[in-house]
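One structure coming up, written as structure tokens, with questions to follow.
All protein chains but one are shown in place.
So, chain A:
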Amino acid sequence: MQEFRVLIVDDEEDFVETIVKRLKDRGLDVTGATSGRAALELMDGKEFDVAVLDVKMPGMDGIETLREMKKKSPRMEVIMLTGHGSVESGIQGLQLGAYNYVMKPVPLNDLLKQMTQAYERKLIEQDRHRGGA
């Protein structure tokens, strides 16, 4: 397991807390946030490779957060987490530069697989960027 930096954003505190524990247990550098604003603040202090972002949150919702995140850190890959059945919000996320979207509840291993793939893509993108530069 490659160690990379993950930011989990979900308004359900219990969910964030548990998933952070489980991912840390699997050796990832995981930070949790329970709102979009908190997540953006965290990003000021630290760089993340992959973010898992709940679409539906009170206050600043997932799509808006995604937009801000991409402004702050365009290289960071984002996986949208949707409890909502609407394909539109997922597709909208993809259009705004999200890596993928998964539907809640998702088995941890599946999520882990998605995150790893996202991280790998980030590495490839970084390499290409550097190569080009």
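One rule holds for everything that comes next: contacts are C-beta pairs under 8 Å (C-beta built on N, C-alpha and C of every residue); 3 or more make two chains touch, one makes a residue touch a chain; residues count from 1.
One rule holds in what follows: contacts and distances are computed from a predicted model.
Think of the chain that is not pictured: of "cytochrome-c oxidase", "Spermidine/putrescine transport system permease protein", "Glutathione import ATP-binding protein GsiA" or "histidine kinase", UniProt labels it "histidine kinase". Contact residues of chain A toward the unshown chain are 12, 14-15, 18-19, 21-22, 25, 56, 83-87, 103-108.
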